[in-house]
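Pasting a structure below so you can have a look.
Only one protein chain is missing from this complex, and each of the others stays in its spot.
Should a chain be cited, it is by its letter among A and B, assigned in written order, with residues numbered from 1 in that chain.
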Amino acid sequence: MTDRTLAEDAIPARIAIPVELRAVAIMLTLAAFGYVLFPDDLAFLTRLISIALLVLSLDLVTGYSGVATLGHSAIFGVSAYAVGNLCLAGQSDPLLLLVAGALAGALMGLASGALITRFKGLPQLVLSIAVGQLVAALANKLSGLTGGSDGLSGISPGRVFGIYAFDIYGRTGYVFSVAVLIVVFVVLLRIVRSPFGLLCRAIKDDSLRARMIGARVYPRLVLMYGVSGVVAGIGGSLAAINTGVVGLDSVSFERSAEALVMLVLGGAGSLWGALIGSIVFQVFEHYVSAANPFHWMTMVGALLIAVVLFAPKGLLPLAISLTGRVASALRSRA
Amino acid sequence: MLRTSLSIGLDAISYGMVLFIISIGLSIMMGLMRVVNLAHGAFSMIGGYLASFALKSAGLGYPLAIALAVLGTIVIALPIEFLLYRRIYRKSDELTQLLLTIGIAFVIIGVANYLMGPTTKSIPLPAMLSGPVDLGFRMIPAHRLFAVACGVCTAGLLWLLIDRTGFGIRLRAAVDNGDMAEALGIKTQILFSATFALAVGLAAFGGVVGAELLPIEPFYALRYMVVFLVVVSVGGAGSIPGAVAASILLGLADTTGKYLAPEYGEFFFYLAVILVVFLFPNGLLGRKH
Partner (left out) sequence: MTRPLLELRHVSKAFGGMKVNDDVSFSVAEGDRVALIGPNGAGKTTLINVISGDLQPSEGCILVGGVDMTTHSIPRRVDAGLIRTFQITRLFTSLTVAENVALAVMQKKGLTKRVFSSAIGRTDIRREWQRVLGVLDIAHLADRQVSQLAYGQQRLLDLAIGLALEPKVLLLDEPAAGVPSDESSRIIEAIDRLPAHIAVLMIEHDMDLVFRFARRVLVLANGRLIFQGNPAEVTSHQEVRRAYLGSYADACHTH
């Protein structure tokens, strides 16, 4: 009988505010909070947003499709270098740069996806690492394109829509980044609920069963890698546009590992989880590593262990179950 | 030409043997407990620090320092096994394992950084191993030959242990079929703990013996972890001959790359990795599951 009531409950929710609109409202609120809390450090927030895009991108392949990867920063970094070079070559329109970065990300995503998703388990993980390290070694070698260990600097993008210049306080950069993040997030909300998104979740659950309903698993995973590449590429472009420099750290193994940590911290398999994980981790990093860089690694390590022990599905599901429990406790008292 | 090839071959084998000593523990753990242990390198690093301490501050001899490093690392690692690793043997999903073991590695890096500082710690070699040896066609540092000898001994002893002892029989039974082994009364929990101690001890041993090639500093724990994982994957989890073959092959790829095209860094190494994974997705000598 309880099932019937559940189904009826679900109907008004569908008629009420669409998910997309709610997402926009929540993210605008978060962005405003960020602006109030860190008015003098908008550069930190814009960096946070570009990394958040990398984590969202990782969520698409790891959280939604079950592909474990420790080489995702390759896509992010290649796009950042592409955008940097394009800008240095004289193409400075930020929107054009963003499109170029997304395109570079898509190509890089399709290529690495075609390699990595052929396998499962340990070979898959190792291939993802190898692809990442290959790109990192190339970035170091091709210093004509990347500036080698000095990095690519002097990237100065033009005005947004030809009107808003990137100022030294980072206000334009912040608003621009928030807008990009919101657009990407809303589009992703739609993609993960599409038939394609549903199929990817099914592949993650059991890829043989997915084949047994007629799904072509490999091409779908490569396609998802392409979509993921677009998102990581946009993240890399934003990083290049906002900071004006691209260094070897953007293709590093550490960047990939950190992104994975942020994802699992927030809750893989949920876009909100990816977003919350990247915010919590980076704000935490911002304070702790500023206070005592020596203890930063220890603290993060302890945090990760605590998450595995006490919130194995990530912070978001933990928060949901906690608020649920508090709410029901309040209700039973009333 | 021949001389260069021989030189590359020798360096590749000594580097490969160090990789083997460190990675074989990881490989056995992955084969038996199905744990992707990203903190394995951290235990090698602990071994290196302990040996450095024993030699420089406590004034012990080299053999004693090695023994102390191996036993000390096991003593440090066992409580971690008891509290944390036990939860993820065989059942947890890959992401949880990655998160937990990266967390352990981070804590060890942080603590090492705090206690020992960020600089490289040397492990002074005894006179016998510190000089060069004349091989006729070139001089080679004696410690490299020592590393090769250690690798060969490790492989031989492990083979004896796994092929010829009761422990080895139980180990192989549990690898092949854990539930069945349990039903036959093999106490898998004790077996797992013993295997963990063995893996960590080997890691520490390799950390000390290989310190000239892989210098001991706090980020050691993650810097070389990638290479160890690659060895296990290429060799096939749980296979000793596979790990030997993979270590030498990868040592060769890395050394050749660095000899002939040093400016490309690890490019050729990882290119080789991609090729090998494509050709042998179950490992060089791995079985198809």
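We take it that a residue touches a chain if its C-beta (ideal position, glycine included) is under 8 Å from a C-beta of that chain, and two chains touch if they have at least 3 such contacts.
What you see is a predicted model; the values in this text were computed from it and never measured.
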Touching partners, among the displayed chains, of the absent chain: A
Residue, one of A:K120, A:R159, A:R190 or A:R325, that touches the chain absent here: A:R190
From A:V99, A:A114, A:V175 or A:A215, residue that would touch the chain that is not displayed: A:A215
Which residue of A:D41, A:D205 or A:E254 touches the chain not shown here: A:D205
In chain A, positions touching the absent partner: 3-4, 6-7, 10, 190-191, 193-199, 201-202, 204-206, 208-216, 220, 223, 227, 269
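What we mean here is this: only the chains that are shown with their structure count from here on.
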Where chain A and chain B are represented by their mean Cα positions, the distance between them in whole Å: 33
Residues of chain B touching chain A in the complex: 30, 36, 84, 87, 94-96, 98-100, 102-111, 113-114, 222, 226, 229-230, 232-234, 237, 263-267, 270-271, 273-274, 277-278, 281-282
Chain B-facing residues of chain A, complex: 62, 68, 70, 115, 118-119, 121-123, 125-127, 129-131, 133-134, 136-138, 140-141, 253-254, 257, 260-261, 264-265, 268, 294-305, 307-309, 312
